[in-house]
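Here is the structure we will look at.
A single protein chain has been omitted from the complex, and every remaining protein chain is retained in its original position.
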Amino acid sequence: MATHDNTEQVTDTTDEAVGWESKLRYFLNSDFVRSAPYWGIPFVLMSIAVYGGIGYNFAISFTDYEGLGTPDYSTLDLEMYTQALSSDAFISAAQNNLVLLVGFTTICLVLGLFLAVLLDHGIRFSEKFQTVYLLPMSLSFVVTAQLWLWMFNVESGILNLVVTTLGFNPVDWLGNPSIALGAVIFALIWQFSGYTMVVYLAGLQSIPDDQFEAARVDGASIIRTYLRIIVPQLKEASVSAAVVLMVFALKAFTFLYALVGRYRPPNGTDILATLMVRRAFKFGEWAYSAAIATMLLIMALGVIGPYLYYQYKQGSL
Amino acid sequence: MGQIQLTGLTKRFGDTVAVDDLSLDIDDEEFLVLVGPSGCGKSTTLRMLAGLETPTSGDIYIGGDHMNYRVPQNRDIAMVFQDYALYPHMTVRQNIRFGLEEEEGYTSAERDERVVEVAETLGIADLLDRKPDELSGGQQQRVALGRAIVRDPEVFLMDEPLSNLDAKLRAEMRTELQNLQDQLAVTTVYVTHNQTEAMTMADRIAVMDGGELQQVASPFECYHEPNNLFVAEFIGEPMINLVRGTRSETAFVGEHFSYPLDADVMESVGDREDLVLGIRPEDIAVVDATTDDTPADDAALGDHELRMDVTVVEPHGDQNVLHLSHPDQPSADDALQAVTEGMHLVTRGDRVTVTIPPDKIHVFDAETGTAVHNRRHDQEADRTQLEQ
Partner (left out) sequence: MSQPSSTGSFDVASLVEDVNLRRVAQYALVVFFLGFFLVPLETGIMTAIKTNESVARSLPFAPPVGEGFTLGNIQFALEQLSGSFFNSLIMSIPATIGSVLFGSMAAYGLTMVNWRAQMGMLMLFVVGVFVPYQAVLVPLARFWNNIFPLARMLEPMVASIPFFQGYHAELVPLVITHIAYGIPICTILFRSYYQSLPNSLVEAGKIDGASITKIYRRVILPISKPMFGVVFIYQFTQIYNEFLFAFTLVTGSDAPAAPVTLVLPAIGASTSGIDFGIRMSAAFLAAVPTLILYVAFAEQFAKGLRTEA
């Protein structure tokens, strides 16, 4: 059996007897403390910027702060929220935002999936094509807005060139309020569908090749193979791409501003983000715009909250 | 000095208890192997010793000093990881030297010399300027060892270091590791799930299961005097034969046969009702029953003999493993396995007479699993027998 020769010399230093000094020294030497500068500094900086900012914004949204001067925190109420929710501008911006969110996200996902499947198998230089398809993603929204402004131009834009060649009357893409939002969605899809393609391609590549081969041996056609076997396995990729796209649709501001170079985007394309920035920086209605921003944030959290919970449950964080 | 003492060591992860109240003393210069199935807590124990996990309760002493509140670098230990954990961007020389840089009392030139010296001991001196990905598995293993021994620690900790090698290399490295440990005389705690490694390398084996220590003893004792059913089953290849049954007045009664027990065995059994009879496969004697001189009917069988059928023969060259079943229930799972000499030719379907020698049997309490009787042996007598 085990020997106990050294029992006596150590019994006086069992856990209870270990001085607080060595426990303190151990704590100070622990990974948690010694790695603190690494995670601590970025964490604090980020927290102040993101969560401090959100909190401050939240506080301002309860005041009546406007124009120059400082916010007055003595009377806090929900006035700005009720005012926003009952204003036509807010409601129409919210509607536009919803159309943008649903239309843009859906089409981007479908087109991205289509492109991914198109390039996944049997195409030479597939990587080169991917690079081209993804290229718009590397451009600033400011740049793409200029390119599409020219594409949508009533007199000499390419779209109208196509339309008139087909024998129709030219369309005022950005000037007609009932078409403008569709035109904006179209341009944004041009920019983003490469992104969804890349996400789907990564998903496709993680599916082992034998599944294609097994389906081939079973006699399934390529299209059936994709529809029945491959696409159902892309759920995770769809969810994460959809979250990114929806959050983008909520905060999209730059593209709309850069199309016209002013606070008010083309008629029929005003969304919450543009309304918020306009109210704040053009009219100085700080509290009012802070309230809109808070609601925008809550909507974004409504998208990412369930997503994060799902990721956490999956253990994939 | 590298003696290790663990007292009441416990580690919980949430609700699961990984290591449960483990107490163990390891002598200086001893080679102790912690062995058990995966999830038994052996690696967690090793990692607590290393300081990579904090014990939930209990104490760790190395060389008589309390270690619980010391970080790994202050414990005077070195560790070899299962995946070797070589730094991929450094050469072999830099890998080995890395740990030495924090050791005091060396000049830069002495450090370089020490690296070369260690590399020569391990026969990797010509690989010093290569990167890990240019080395074979065995060479990487040696570099990992070099990184451990270069700092001349009091204790080596090894976490399944041979499991990534192929079978032949593993056998080679086993011997090499033993020689190295002998030569360096450093206390070594070696974790493995492989009972062959445990048997062949250990001074003592600590068998763990479900976070609890089952037995700490020499390989000889673990094999011939297991504390309980778990140790008996875990140690030994092919596995010990276990037959469940009950106790009668003077015998063990199984489903297919009864086996008379000697008076002293009956005494240790006491009033336990449910028993497990254990016999090592190599202790079973098998005689072909189809030859003329065997009695034709079962009544003529001796007390410790059984009539059985051979269902499978696995030739290993030096020995044959026979799977045996009872003639009245041929479809049942193998009732027994026996190891016979390689030249002892039996074929599938043969009827044989099986002898279970009474001095080689083990008896366990079926409820608790505790061994109530182990095979008789007298170490002194065994040794003298060998010398004759």
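We call the chains A and B, going by the order they appear; numbering starts again at 1 in every chain.
Just so it is clear, contacts are C-beta pairs under 8 Å (C-beta built on N, C-alpha and C of every residue); 3 or more make two chains touch, one makes a residue touch a chain.
Since this is a predicted model, take the numbers as computed values, not measurements.
S.K.: Looking at A:173, A:212 or A:257, which residue reaches the missing chain?
M.R.: Of the listed residues, the one touching the omitted chain is A:257.
S.K.: Could you tell which one of A:84, A:100, A:215 or A:241 touches the chain left off the display?
M.R.: In the complete complex, the chain left out is touched by residue A:241.
S.K.: Using the document's contact rule, name the residues of chain B that touch the chain not shown here.
M.R.: Within chain B, the residues touching the omitted chain are 50-52, 71-73, 77-79, 81-85, 87-89, 98-99, 101-103, 147, 151.
S.K.: Given the full complex, what residues of chain A touch the hidden partner chain?
M.R.: Touch with the absent chain occurs at residues 31-32, 34-43, 45-54, 56-57, 60, 70, 115, 118-119, 122-123, 129-151, 153, 156-158, 161, 190, 194-195, 198-199, 202, 222, 237, 240-241, 243-244, 247, 250-251, 253-254, 257-258, 260-261, 272-273, 276-277, 280-281, 286, 289-290, 292-294, 296-297, 300-301, 303-304, 308, 312, 317.
Assume only the chains that are shown with their structure count from here on.
S.K.: Express in whole angstrom the distance between the two chain centres, defined as the mean CA positions of chain A and chain B.
M.R.: The mean C-alpha positions of chain A and chain B differ by 55 Å.
S.K.: In their shared complex, at which residues does chain A touch chain B?
M.R.: Touching chain B from chain A are residues 1-7, 9-10, 13-15, 18, 22-23, 25-26, 29-30.
S.K.: Would you tell me which residues of chain B are touching chain A in their complex?
M.R.: 3, 5, 7, 23-25, 27, 57-59, 61, 64, 66, 68-71, 216
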